[in-house]
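The complex appears here without one of its protein chains, the remainder shown in place.
When the chains are written out, they are named A and B in that same order, and each has its own residue count from 1.
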Amino acid sequence: MLTRRDFLKFVVGGAVGTLFSPLPWRMADEMVLFSQTWTYQPPKGKEKWVYTLCQLCPGGCGLKVRKIDDRVVKIEGNQLNPVNRGGLCPLGASSVQLLYGEHRRVKKPLKRVGERGEGKWEEIEWSTALNILTQKLQELRINGHGYTVACLDGYRNELVSGLIRRFCQAYGTPNYLTMPSGDETTSLVINALQGHEGHVGFDLENSDYILSFGSGLLEGWGAPVRMQIAYRYIYENPFKPKAKIIQIESRMSDTATRVDEWVGINPGTETALALGIAHVLIKQGIYNQEFINNYTAGFDSFKKLVLEQYKLERVSKITGVSKEDIIRIAKEFGQAKRPIAIWGRGKGDIPCGLYEIMAIHSLNALIGNINRKGGVICFNDPSETWWPEFGLDEIAKKTLSEPRIDTSKFPLITSLLYRFAENVNSQAHYKINALLIFEANPCYAAPDPALFIQALKNIPFVVTFTSFLDETAKYADLVLPAAFFLEKWEGITTPRGLQYPIFGVSKPVLKSPYDVKHPADVILTLAKNIKGIAQAMPWRNYKEVLKAAVKKLYQKGEGKLADKEYLVSLNLDGSSLPGSFEAMWEILNKCIWFNPNVKKEGFKTASGKFEFSPKELNLSHYEEWELKGEKEEFPLMLIPSERLMLTDGYLGNAPYMVKALPNTVLIKNDLVVEINPATAAKYHLIEGDKVLLKTPFGEAKVRVHISELVLQDVIAIPIGLGHNAYDEYLEGKGINAHQLLGYAKEKLTGIATWALSRANLIKI
Amino acid sequence: MHVESSHAEKYVMVIDIDKCTGCGACVIACSQENNIPVRTDETDKYRSINWLVIYRITNGEPPPKTKVAYIPRPCMHCDHAICVHVCPAQATDKDRIGVVSQIYPRCFGCRYCMAACPYHARVFGWWDPVFPKGTERGLNPDVSTRMRGVVEKCSFCHHRYQKARDKAIAEGRVILKDGEYITACAEACPTKAIYFGNIKDPNSKVAKLVKSPFAFRLLEKFGTEPSVYYISRQEWVRRQADYYLEEIHKKAHE
Partner (left out) sequence: MGQNNEKNLGWAPFVIGFILAFCVGWIFFGKHFAVPPLYGKLHQPVLFSHEVHTESAGMTCEDCHYLEPNGTWSGIPRLDKCIECHEEPQGETKAEIEFIKNYVEPRKEIPWLIYSRQPKNVFFSHAAHLKIARFECKVCHKDLGYNDKPPVYVYSRLSKYPQNYVIVMEDCMRCHKKFDAPNYCFTCHK
């Protein structure tokens, strides 16, 4: 009989026997190997490097993309690019997550089922989608209603914008809109004051005194990486910087803490300060008399206005800057060798007032730095002027004469998105029958997005070309997947604020894993299928358009190719153009064309001089922004704050970027706003408290961070969070600052900005 | 057998705090290069996996005199690495080129090294790595992904050293040129505030930079001999880093 003891002896014998056999070591070995394969290990493959250009902001950075087999694994900066010189910004570095994020990419054309805003779609084929679109556009055109089609262009420095404009003209609609930014107003001002539509660049690297009216030099203004390199160049020796930078804004941004001086002004009063500085310059005679006498007109009326109406008493009261500071800064500015005044709040996407830009640019005229080293450089961008002529058919000629839907009382201003929404809502003008949105997200980023969403109710057919399932896709009838920048051909034109023209060809790095098309190719297809506009688009596909543009560029014969390794020492060497167009096209696949010695565009006004007081506009003057809401109910001011780690608008923050946000921006899902300690004391708030932030446009729960870097009674809110679309890494985090900021209007011109708004805090 | 030794290499990093603008491109580049996982809620920074962390310091003055500096802090790869001394599994080791390695299959997650590291450079993987769906295609095959329960830290992108060395060997040499092997953070930095190179190469940039009187290391008095030097011409930054050791520094570099 087997007893329990025997059984135990057997088991113990087995255990000891096991120890004398290789079993334990083998099992340990196997477990180790098993644990090493616990997590997903990416497969190895052949490595390849491809060059391309980034299109995530108007910065024009060159990229080096590392591919393993046909997978993109890393984005790095291309050293063969004089704009970014091998550097990157956080948004560019996280492009891989934007490219491959399956929960946010649009994979196939979608048709809406259910109500607008529900976010329910059914997948359809491209042929079906294109049929629907073509039919609708054809129908509207034939019935003479072509002008009721509006196009919203979300691109900034890409060649496809020109194609969309061309399509609108050939189709016959005057309603070509752009997402609001400082760029349109800048073009208008330059056109009025200097008489041309050329590109405006700022030669900051060679300046020795920079007066920055709220420009976030390190937060992404202009071309972000170029500004970082310029910053390093200027502060190479922090004891002896090459330029003195004065940062004028209501909140001491990172830029302000790192430059020479911060001037805190009341929100929205930049115009007054600029005219105050002009007052000191003129009164004390420290302006460039030679430039004023020889190259400007209308100075006398400007002088009279500034000396009479902008005395320092008044300016100091409006802006909150002391008289001594204004005099000192004006003197330094006027006596510097190569001073420059720049504008464009934050990243440059927040619109400025027309008279604001006029006032600041007048400072540039006063010290005579236009088209001089270290100053404002104006030139014609060849990538904008190469488009060949085309004829309009009868239908187009007729419908183009209709007025724009977003007209303001001010004849020169175009593309006012909030006005578009207002007019469509009120139905005072004609009805808009179709809206085509190209890689923009107005349902999130328009001034007062709720107003825009309401306007969409009156537009029966909304189509959006987008790479991501953003807020606008939720409200569209047809969502057409646009290729991400790594998946398509594109021509990159001069970045914002760069002082010389560039042109780059960004080629597709990989074949898209999804069923996408380049919106430009869709436009070319539409042109073929809609009667009457084929003559405007004689190209078979977008690559042909690019080749034609490069050919024109090559034939001009100017400029050089940027094929040297660029360092932070700002050299601008390059090679001359090659012997044949084919060779140029080949080389452009790796580096860009640029022209640092571009011919500067002189003054082309009727008088041939810089006009201080152009006929179409009045003299620059300060007027308070038209703000919604009453001061009694909303005693505080709300201003936006920007940073490189937060991107606004059409591109949602990549997961890595949301991860990198500090606890002074986001805590769990709560957005954090900054307030001054005095304001906190007034409202009995301590660090981290939850409050209800109320503005005339909406209200939301936020938390507070107490910081001395914000002016008293001003609240700074980060822009870029608060999405209710994209994927689980971004959805529901924070609140949409655009909704709370709404818009403020410039009285005379009707230009809307979200730079400031009235607000109130209620402790909860 | 003829085998060449490369003890002529010791890699250090020099970070110029005056040039760092705190943009964060280095953090994103590191995350993308090293297959760092990301969760939907990363606001709890004690649980967040970050190999390169950027600290923000101010000079304590009220505006307008406020000054802000950003200090990127990778693993210090100390010469007297405390973490190497305490690891019970010998999962971490000091390499001959100066890099402190971390071998994930060997680590069993006791976190003794995390307690030992005075720079808090080590992070623990509390959960299995999750990558946003679809982005597994973008993972770097040169870096292993880590399972939950092991400690990870910055490796000075050592996989790039292996690849650079292979390339050099294929070309018939063993010595790497200055700039052939650099970390992902140094490569991405737009202001080139991060320098990385061989301190034993007299012609490299880092060899010249560490001799600067403005160069200092964090927690110098602990005697860990870190391989990451910082440079700042601003005195308040040096004081916050406890850099009162100018005399000792001068003596050491005479």
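Just so it is clear, contacts are C-beta pairs under 8 Å (C-beta built on N, C-alpha and C of every residue); 3 or more make two chains touch, one makes a residue touch a chain.
Here the structure is a predicted model, which means the values were calculated and not measured.
A.B. asks: Please identify which residue in B:R96, B:H120 or B:K211 touches the non-displayed chain.
C.D. replies: Per the contact definition at the top, the residue touching the missing chain is B:R96.
A.B. asks: Among B:E42, B:D142 or B:E187, exactly one should touch the missing chain; which is it?
C.D. replies: The missing chain is touched by B:D142.
A.B. asks: Touch as defined at the start, partner being the missing chain; which of B:A8, B:A115, B:V130 or B:V174 qualifies?
C.D. replies: For the chain that is not drawn, the touching residue is B:V174.
A.B. asks: Touching the missing chain, which residues of chain A?
C.D. replies: Residues of chain A in touch with the missing chain: 1-3, 6-7, 9-18, 20-23, 26-27, 29-30, 33-34, 36-37, 41, 47.
A.B. asks: Under the stated touch rule, tell me which residues of chain B contact the chain that is not displayed.
C.D. replies: 1-5, 92-96, 99, 101, 103-105, 141-144, 155, 158-159, 162-163, 165-172, 174
We adopt the following convention: only the chains that are shown with their structure count from here on.
A.B. asks: Would you mind pulling out the distance in Å between where the CA atoms of chain A average out and where those of chain B do?
C.D. replies: Roughly 33 Å separates the two chain centres.
A.B. asks: So in the complex, which bits of chain A are touching chain B?
C.D. replies: Touching chain B from chain A are residues 32, 35-36, 38-45, 68, 71-77, 84, 86-90, 92-94, 96-97, 99-103, 105, 218, 224-225, 228-229, 231-232, 235, 237-239, 252, 254, 257-258, 261-264, 513, 568, 644-645, 654-663, 666-669, 708-709, 727-729.
A.B. asks: Quick one: which bits of chain B touch chain A in the complex? Just the residue numbers, please.
C.D. replies: 18-19, 21-25, 27-29, 31-33, 35-36, 38, 40-43, 45, 48, 50, 56, 58, 62-64, 66-68, 105, 128-129, 131-141, 144-147, 184, 187-193, 233-234
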